[in-house]
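The complex appears here without one of its protein chains, the remainder shown in place.
Order of writing sets the chain letters: A, B and C. Residues in each chain are counted from 1.
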Amino acid sequence: MKIVKDFKWKKGLRAGELVKELGSVGFQGVELGKATNAVIKMKKHGAKIYLTFTSNMMTSGLRGFFAQIIKLQIPHIVVTTVGGIEEDIMKSMGEDFIVGDFNADDVELHEKGCNRIGNLYITNESYCKFEDKMAPLLSKLYEKKKIWAVSEMLAEIGKNLDDENSVLYQAAKNNVPIFCPAITDGAFGFHLYMFQQKHPDFIVDVVKDFKNIVNTSSFDDKKGLIALGGGVSKHHAILAGLLTGGFEYAVYMTTSRHTSGSMSGATTKEAKSWGKVKDDSDIVTVIGDVTINFPLMMISVLEQLDKEELL
Amino acid sequence: MKIVKDFKWKKGLRAGELVKELGSVGFQGVELGKATNAVIKMKKHGAKIYLTFTSNMMTSGLRGFFAQIIKLQIPHIVVTTVGGIEEDIMKSMGEDFIVGDFNADDVELHEKGCNRIGNLYITNESYCKFEDKMAPLLSKLYEKKKIWAVSEMLAEIGKNLDDENSVLYQAAKNNVPIFCPAITDGAFGFHLYMFQQKHPDFIVDVVKDFKNIVNTSSFDDKKGLIALGGGVSKHHAILAGLLTGGFEYAVYMTTSRHTSGSMSGATTKEAKSWGKVKDDSDIVTVIGDVTINFPLMMISVLEQLDKEELL
Amino acid sequence: MKIVKDFKWKKGLRAGELVKELGSVGFQGVELGKATNAVIKMKKHGAKIYLTFTSNMMTSGLRGFFAQIIKLQIPHIVVTTVGGIEEDIMKSMGEDFIVGDFNADDVELHEKGCNRIGNLYITNESYCKFEDKMAPLLSKLYEKKKIWAVSEMLAEIGKNLDDENSVLYQAAKNNVPIFCPAITDGAFGFHLYMFQQKHPDFIVDVVKDFKNIVNTSSFDDKKGLIALGGGVSKHHAILAGLLTGGFEYAVYMTTSRHTSGSMSGATTKEAKSWGKVKDDSDIVTVIGDVTINFPLMMISVLEQLDKEELL
Partner (left out) sequence: MKIVKDFKWKKGLRAGELVKELGSVGFQGVELGKATNAVIKMKKHGAKIYLTFTSNMMTSGLRGFFAQIIKLQIPHIVVTTVGGIEEDIMKSMGEDFIVGDFNADDVELHEKGCNRIGNLYITNESYCKFEDKMAPLLSKLYEKKKIWAVSEMLAEIGKNLDDENSVLYQAAKNNVPIFCPAITDGAFGFHLYMFQQKHPDFIVDVVKDFKNIVNTSSFDDKKGLIALGGGVSKHHAILAGLLTGGFEYAVYMTTSRHTSGSMSGATTKEAKSWGKVKDDSDIVTVIGDVTINFPLMMISVLEQLDKEELL
């Protein structure tokens, strides 16, 4: 039986230690503590780890952290949406995103060429730069072959970037496949379409990529899932895991609620009814903003793995 | 200046009238009233209307209502996710979904072969029936041609169903294209993959479908958006509208919040910064469960259009 | 076993019928249907009904509806917070509240003397009028006696109002006590304080009112709770019910979530651990905006009771 412990600040408290203490404080602090333990188990038990996140997290400064943990070989498979891929490429070209305001005047922003994502802004110029990059990149790909599975395409693009903080770069370098089931749903899609207009035999083969994600794991693998936010990236990883027997470990971090029956709000508990996670799996749902909760949890994981020389 | 009016029940009050009264009650009731007006304007001003919804809404009984409003020619373009398409097909085969409980024992449900989506259940049998249907359907498609854009494929499937309450059936019959940018993200994707294993030249061309959705509207069209829930379906319609000049009208219904910078929670206000909706557009965000708010709003719209003989 | 039914609009659909149909649609529609049934049972089984709501619902046009159902003898006990009492008095003096905008410029509103509550505004003038009313009212009360329990005070004020749409007026007229455990937490509290400065023997006895609320029910009564929103009004009714054996029926309507351990988000399920509701009680939690969900549910209840000549 675990007892609630009164939290006390001690000077110089490390972030990793704080998370441990929060595990005895209550409410989402407790869930955060459990999530940390679940991820540590994934690593110790040699699980294949799927990391999923939505585009807005790549807009945020979590992007560099994702790149870092890919380099540290925490996740083995990444699933995301295309907006984030675009932004990773923009940032790898030196583009900066702006810290702004949730309550900004949006008409004014529009006039200034600033596109708002919560309290962050991306300028039109960044999209223009992205466009300049895409045309030659697609030509290069096309020269190699005509039909591309999405994850192959993203690996190839990653090889063409040169930025330690880039998710695509680190994933390519460390042989971590990136899946993106709705690859056309963004500016990227527009450039694919423009390119296909000129090269009608250029094909993005999404069905083949389904095979690829299913083949990343076998029934014999232990599997772990870290799903940040919801939507198609979360669902796609779950589906891939389900087709090879379900997950032994799952951590969901979300702000969505389960009460509307949405995928984004679906809990790890609900996942049991589907066999998405095993009946006796180690599962945690942490409610809250990923920009705060994910670094907290993952720092605690990394410090612990480092301490045990498992990093 | 609009004044808050005390709401009073009158015997036999119609649903359409209730919504009008809620427009003067306060909070989300007011937003619901505004949303009704925005959709009526879309119709009166001849806007091209994009309707987007997530899969869980097809799980629910909104599916028949979506089919009905497609038949009534309210939306001109539909964007959704593949889970809902699967479920529309299951239901058109006579499968029933079960009204259950959010707090059900999920391990028990799993043992019984019930898959939970919030407080609704789909049995494994329904998925098996779906599988039986898919194999011959894909063969039939393959005989016609080898390369399919998603919306063409869904139209063809719709022609093969025979159910007045089916979204695919009504959409096919009424020439309403259905877009589904992440077509592999479900059991449907699995069946596509199995089929491609045997027929390697079978291709689903998502890039071509991007062209198709962009071409549904021109810069000259007035455009309206009704986005139910978030995720890729919402974003894809917004993107298509943006590429042809942005929306004049937009109604978002969601339970997600804007505070995490997610697409699902992004408001119509944020959309202005992107030019996704025009600076002087008619926009409303209604927070709440779509199973309640969408029928309420749409009944009010339909009653009004019917009264003015515009239906 | 209940089956999901495809919803179809029929011309002239009544609000009460809609709710019944939503009960087979899914997600919160289902919970709304269950809530309707729970309230009908409360009435049929002669339960003592506690109705609680937060101040913002009195700001809204629900105020007239609360007055109406008090007149119709639906609730037997009301618990609320003092802001709503102030606003009920203002409205009974002819003051109007304004339907505004969630995104209004708040500095501008402040300059105009408009106080914002979500998308509704109350002007400073309404507060001035309230002040003019309070001084003579308190003198009148003081002449009668020096020590007042809160509910006695509110009943006396209700007798001094003359507005069919007033909650205090109807409650006084129909012998429905109104409890308000934090009576000083508003402009009302300020006026009590000013009055006490001049009349130091003027006492508001909150402890006595605790006795009063406990005595509204006995262990023998069946008890039902309709809690709209959370906070102290919800908790106070629950506490009173708990002290006389717990509720047989409970409907909570809230936008708060249970994941932070707050009273506002606490579910009817959690209430079982406390004995706040009985183990085999009829309980429902409906997530969503009360301005929409409460009228919908209650109209359905009233139509059903009327049909069975129980109104």
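Here is the rule we use: a residue touches a chain if its C-beta (ideal position, glycine included) is under 8 Å from a C-beta of that chain, and two chains touch if they have at least 3 such contacts.
Treat the numbers as computed from the prediction; the structure is a model and nothing was measured.
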{"item": "Contacting the left-out chain in the complete assembly, out of C:106, C:132 or C:308", "value": "C:106"}
{"item": "Contact residue for the chain not shown (choose from C:26, C:241, C:265 or C:295)", "value": "C:265"}
{"item": "Contact set of chain B toward the excluded chain (per top definition)", "value": "26-28, 257, 259-261, 287"}
{"item": "Chain not shown, touching residues in chain C", "value": "54-56, 59-60, 81, 83, 102, 104, 106-107, 109-110, 114-121, 147, 181-186, 189-190, 192-193, 196-197, 202-211, 214, 229-232, 235-236, 239, 243, 255-266, 269-275, 279, 289-291"}
{"item": "Positions on chain A where the hidden chain makes contact", "value": "1-9, 11-18, 21-32, 56, 59-65, 67-68, 91, 96-99, 103, 118-120, 165, 255, 269, 287-293, 295-296, 298-299, 302-303, 306"}
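Note that in this section only the chains that are shown with their structure count from here on.
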{"item": "CA centroid of chain A to CA centroid of chain C, Å", "value": "44"}
{"item": "Gap in Å, rounded to a whole number, between the CA centres of chain B and chain A", "value": "26"}
{"item": "Distance from the mean Cα position of chain C to that of chain B, given in whole angstrom", "value": "35"}
{"item": "Shared-contact residues (touching 2 or more other chains) in chain B", "value": "56, 59-60, 118-120, 255, 269, 289-291"}
